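Note that one protein chain of the assembly has been removed; the remaining protein chains are unaltered in position.
What follows is chain A.
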């Protein structure tokens, strides 16, 4: 632990989330339009050479780079404990980087709080505890749109069109839904800000293969609307099949980076990570 005598291990709660220092509360939310590229022609979102760990602990990420182009799907795969979730949190500002930078649309956002990144059009579905279990499906969506002050009913309707089962269950507490439906609520909540980039940490964890295929289809559908997807996946093979770009992480560092197809074809990757 970090040596803070007051602290408690409260799950994956990160002190940095509540860090308001250096934040820039714009309160503004992208309303679907495309933001202007400020400079350069780098990727839409990139965590570039990220190095860092939790609190004052050891570095978990070692010069790790992940990125996604506009409207594309990028997938991060790798063994358990490789630091995939940590890399996602780092991109979202939930832990303080000791090296490297995060850029959104060419703009350096390394110092922004997660809340400020939400306001800039980033959305994140954490691996665990990603819904409000005691609240209804519709309330979950409303909370996703908390920063918006305009009419959100059209966005709610869009989410229900994407996940029709949620429309039927909209008055039910989200905690009562099945695993796959909960993940739909989690993704739906994240979509409520009409983000430019959607980050998903293992959206298919713990769901049946049929539900998994269904979720992948929906994610592709979301990407087709122009939203970039940066996704961690356990089911590496299926995920790389739909990925424009793939990152294989091992012990917090990039092991392989290529297009999804190339990684699937790479004999080394196949042998080590895809089971032959």
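Heads up, the rule we're going with is that a residue touches a chain if its C-beta (ideal position, glycine included) is under 8 Å from a C-beta of that chain, and two chains touch if they have at least 3 such contacts; residues count from 1.
Criterion: contacts and distances are computed from a predicted model.
One chain of the complex is hidden; its UniProt record names it "Amino acid/amide ABC transporter membrane protein 1 (HAAT family)", one of "ABC-2 type transport system permease protein", "Pyruvate dehydrogenase E1 component subunit alpha", "Electron transfer flavoprotein subunit beta" or "Amino acid/amide ABC transporter membrane protein 1 (HAAT family)".
Considering the full assembly, A:124 is the residue among A:44, A:124, A:216 or A:273 that touches the omitted chain. When the whole complex is considered, the residue among A:69, A:139, A:158 or A:214 that touches the unshown chain is A:139.
Chain A residues in contact with the hidden partner, per the touch definition given at the top, are 4, 6-8, 10, 12-15, 17-18, 20, 92, 114-115, 118-119, 124, 126, 129-135, 139, 142-144, 146-147, 189, 193.
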